[in-house]
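A single protein chain has been omitted; all remaining protein chains appear in their positions.
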Amino acid sequence: MTTFIGKREIPVIIVVILSLVMIIPFFIVVPALNVASTEIQRMLVPIAGFALILGGLNVTLRNAMKISKRNKGWPFSIVLLATFIFFLVVTLTPGLEMLYTTAYVTVLGKVNEAIMALIAVFMATMAYRGFKIKSFETCLFTLSCLIVMIANAPIGEAVWAGAPDVRNWIMDYPNMAGMRALNIGIALGIIAYGIRTMLGRERIALGDVEVKVKKE
Amino acid sequence: MNLVISGRVADFVLFLIFCGTILALTLQAGRGKRFELKKRLPALDAISEAIGRAVEMGRPVHYTPGGNPLHGVRGTHIQMGLVICGHVARICARLGAKLMVSVATAEQIPIAEEIYRGAFVAESRPEVQPDVRFYGAGDPSFGAGCLGTIFRERAAVNMIIGGSGSDFPIVAEGAFRAGAFQIGGNANVFMIPLVVAACDYTLIGEELFAAGAMLSEDATQLAGIVANDISKVFIVAVILLGVVLMTAGAPIVLQLLKL
Amino acid sequence: MNLESLQRIDSRWIFLAFLLAVAIPIVNPIGLPLKISDNTKKVYEAVERIPDGGVVVLTPDFNYDNKGELQPMMEAFLRHLFLKNVKVVSVSYYGAASPLLMEEAMKSVGLEAYGKKYGVDFVNLGYLAGDETAVAAFGANVHALVKVDYYGTSISQLPIMERLRTAKDIDLEISLSAGMNYPELYLRQWQTTYGTKVTGGSVGLIYAPLIPYISSGQLLGYLPSMRGTAEYELLSRRPASAIVGMDSQSLVHLVFIVAIVICNIGVLGSYLKSRRGGAKI
Partner (left out) sequence: MTIYDVLVSLIASGLVLMALSFLYRENSWFTFAEQIVVGGLAGYGTAIGIRQVYYQGLTPIAQGMSWYILAIILGVLLFMGFFKRLAWWVRVPTAVLIGTGIGLNMRAGIETQITAQLIDTVRSISTPSLATNVNNLIVIIGVCCVIMFFFFSTETKGALMPVSRVGRYFLMVALGSSFAYAVMGRTSLVIARFQDLLSYPNYYTILIAALLILYDVLRHRKAL
């Protein structure tokens, strides 16, 4: 234990104070802390706003660098920068609401949805590669997935009338039991991690990479 | 006068028990008691192995802690992702691998750069500039950006450890197509099934939180994991006791938990 | 034939099968049968049981990422609600994009087609920042929290808002949610305090964890994703995009099932080969 408060302890002290301010009013009646915890959460909004600006700066700088160095694929960076400026201006300038709606809702919204749609398609190959029966465990993994899929497909009920009942049973009992225990474990893990950080033992997330890494 | 908010008495007592166990064991470890974990997580051994292979192939390593705000509902998952990122960065620095870190939310950028720089400095390679990439706020742009990066840079290893959300399948598929070895870690119950289906090695649920302590090999951190094991035995005991009493017609434990 | 190679089909064939399974029923609807579940009936009855002239709060808590799943659901609810004599108040706690989605839904449903008027039968209050605190404040006193609607009109000029002062006045809360905490927010803030009835629907990903709330009766049924929407459209006899989508859903699930089965035939193939050859896998 260090006896003095150095530069390295400042982040840890901040973490301790803030997490206690969040936790204590959740359990104990302390009106003042309650107000403080909601107020702090509201104050995080402008901080997150600054972070978003920083993000924009990061993206533009990296791509500007790419263009100036004529790195591979630099013309694409011009496209990116143009889109960036266009959306920045259109969103902020008053009086451009029509253009904003067209650009954001009609065009960008649809492309976003298309990227999200890729997820579903990729899940097909993920299922194709991931559900290989090689042991009893993978057999359970695959079979439970297949049964629930058959029951979820509208056509499945026409083929096997009992499928929804089996699915409901799986979801209500074994699935719930498994998920519940996972949740309990995760909550315990979070508590352990939180205390580790509050005691100043786990400092990597605070930017301090000075722990012993195991040797091969 | 009520001191503890009504309806949260049981929560508070349980919270104190769990925290107390962890604190007690951590103090013991601080006094020099050794704690050892017997169970190995294969995914952790796979990390340095995979990075070694990436160096042999001369291809980069891609790491992402996933996309959620640090202070949000799954903030600790991301923080854990950053912690493991620190360990991964050190291994990369030691073995001489090129590391790319993609972050999904903007407030992770500065701290990820700090961790990246710190890890390379700690392994006496201060000349390496942090390679932290950000692709705009939002799952679609993060997914698309990651996909492009992994594919164009031909990453040999892809690690998605932390709290990735719906962008996970896109990143995982991109990595598969680029022929990358995948290590996934997640504590988001909705995403764990996909992680298990897609990755070669996985850290699911509590394993994610234990992994940081295991990688550090710090006795005081390991003590927390051991303490959690004691808490688990306690929880199972509470459940079993409750069930026995309930079956005998006395729902005492249930009433206590609802306090 | 070499069964083993079935494990290594080029993923592009799977993508193609997937896309065809989606596209064919859209061009040429098949009309596969659909059984209506009790859960959907519960939601339908909850809406049917709203008293004449009652107030419904509809909360679209999703954005463009989940539009495909929840927009048809929102439209199905609106079509059903406008057939009845109820006041619909739309407000979102999720994000700035949600009111825009509401606007789009109104465009496709058409307020005039049902003889309803904006400000009298329907109002869009836009997005309220602050998550749980905002939900609690809205429940305690709507007029203290909200001053203007989405279009900047003062709510004192909107006759519909005279009917809605606190969460006690809400006859039914319909939550369309892309995140698990949203229905929980309304249960915690409105139901426990004011006894508000809560129903709605969510994306498929978060549906399973909500099942306990349905079985305990806190949620009056809850629609899972497009499947629930299709059943709801069928029940309210207003078929729209979700029913057409259900054919695609069926075929897509079939593609998944066939892909998994084919891969496992491949696994069986390599197992048989290793037994015949005496080599280890």
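Order as written gives the chain letters A, B and C; numbering starts at 1 within each chain.
What we mean here is this: contacts are C-beta pairs under 8 Å (C-beta built on N, C-alpha and C of every residue); 3 or more make two chains touch, one makes a residue touch a chain.
In this text the structure is predicted, and so the values were computed from the model without any measurement.
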Using the touch definition from the header, name the shown chains in contact with the chain that isn't displayed. A, B, C
Given the full complex, what residues of chain C touch the hidden partner chain? 12, 15, 18-19, 22-23, 26-27, 66-69, 71-72, 96, 129, 203-205, 207-208, 212, 224-227, 241, 244-245, 248-249, 252-253, 256
Interface residues of chain B toward the undisplayed chain are 8, 10-11, 14-15, 18, 35-39, 69-76, 78-79, 106-107, 109-111, 113-114, 117, 134-138, 140-141, 144-145, 147-148, 151-152, 177, 189-190, 192-194, 196-197, 205-207, 210, 225-226, 228-229, 232, 235-236, 238-240, 242-243, 246-249, 251, 253-254, 257-258
What residue numbers in chain A mark contact with the hidden partner chain? 7, 10-12, 14-23, 26-27, 37, 39-57, 59-60, 73, 76-77, 79-88, 91-92, 102-104, 106-108, 110-121, 123, 127, 131, 136-138, 140-149, 152, 167, 169-188, 190-191, 193-194, 197-198, 205-208
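Going forward, only the chains that are shown with their structure count from here on.
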Comparison of A-C and A-B by number of C-beta pairs in contact, larger one: A-B
One chain's C-alpha mean falls closest to the whole-protein C-alpha mean, and that chain is A
Need the most distant chain from chain B, centre defined as the mean of C-alpha atoms. C
Compute the distance, rounded to whole Å, between the mean C-alpha positions of chain B and chain C. 31
Chain A and chain B, separation of their C-alpha mean positions in angstrom: 12
Give the residues of chain C that touch two or more other chains, as numbers and ranges in rising order. 11, 65, 209
List, in ascending order, every residue of chain A touching at least 2 other chains. 112-113, 116, 123, 125, 127, 129, 131, 179
Write out the stretch or stretches of chain C touching chain B in their complex. 11, 65, 181, 205-206, 209
Interface residues, chain B side, partner chain A - complex: 2-5, 8, 11-12, 15, 18-19, 22-23, 26, 30, 48, 69, 71, 76, 79-80, 82-83, 85-87, 89-91, 94, 105-107, 109-111, 114-115, 118-119, 122, 132-141, 143-144, 152, 166-167, 169-170, 172-173, 176, 187, 189, 192, 194, 196-198, 204-206, 208-210, 212-213, 215-218, 220-221, 224-225, 227-228, 231-232, 235
List the residues on chain A that touch chain B in their complex, please. 1, 26-29, 41, 44, 47-48, 51-56, 58-59, 62, 73, 111-113, 115-116, 118-119, 122-123, 125-127, 129-131, 141, 179, 182-186, 188-197, 199, 201-202, 204-214, 216
